[in-house]
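Apart from one protein chain that is not included, each protein chain of the complex appears where it belongs.
Coming up: subunit A.
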Amino acid sequence: MKKSSIDNWNSIEKKWQEKLTSHEEEVPAAIWDQIEKKLDEKKGRAIPFIINRKQWSWAAILLISFGLGWWQLSNTDALIDHSNIANQISTQAPKSGVESTLPEQAEVVGLGETSESYDSAPKVARVSHHSSSKESQDSPAPVASNMPVIIESNTPNNPVILADNRTIEKEKPASLVKEESIEMLIDIQPSQASNSEKENSYVPEPSKKRHSLFARVVKQLKHAIDGDPVDWQTLKQGDPKLENSIHQVANTYIKTEQVVQRTFQF
């Protein structure tokens, strides 16, 4: 009984729904005028904001460009400091030169061993010699005379040991002729090695290429795009002038942004 009354109500309401959804009421003409007026106001507010936003963004871009350009011009000589690099070379121990001067015993190191095992071998000096031509093979890295020299070649499982200063040239497959890597383990008597020899043995380290500011900025931007953490500090790289310039540009940009936000706050 109760259910049938609800069903009746539902059917009545459906009928009412049909009648009312298509029903229209008269609308005062003033309503559209008011809507139009409001739409115009909204449009009027939006247009200058867009124009100004574009102008401000261009101004900010120009400002940043000028700032960075000015800095770069005033610091061109700081980018590559040759004298500094020369000093570094003279004070640093060469990586491919004599690493240790503690003599005791020569050791033969097999090819399968890692570089860790080379480093951990005590009291043995190691000379690495990489040659790419025949000439350089003829003149191996200078070492103290009368020393036992161990030459380790890259030939698999065939380390060649010599008692003297001599080198052995072995026939090698064509693929290995172009580039050859020889590591020599030398037992050095430090008292015999003169200072001049040491200096001569230094192979100058190729100067570390310093990227231009633009390249560093691009690199950081690439990091930012990839979603990696960005380290803007790398742009400074120990230059206080650049630090100041960056701060100035950043402050100007933030101030500009705040002015824009304040001006167009609705």
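In this section, contacts are C-beta pairs under 8 Å (C-beta built on N, C-alpha and C of every residue); 3 or more make two chains touch, one makes a residue touch a chain; residues count from 1.
Assume contacts and distances are computed from a predicted model.
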Of the options "Phosphoribosylformylglycinamidine synthase subunit PurL", "RNA polymerase sigma factor", "(2Fe-2S)-binding protein" or "TRAP transporter small permease protein", which is the UniProt protein name for the chain that has been left out of view?
-> "RNA polymerase sigma factor"
Can you list where subunit A touches the absent chain?
-> 2, 4-6, 8-9, 12-13, 15-17, 19-28, 31-32, 34-36, 38-39, 42-43
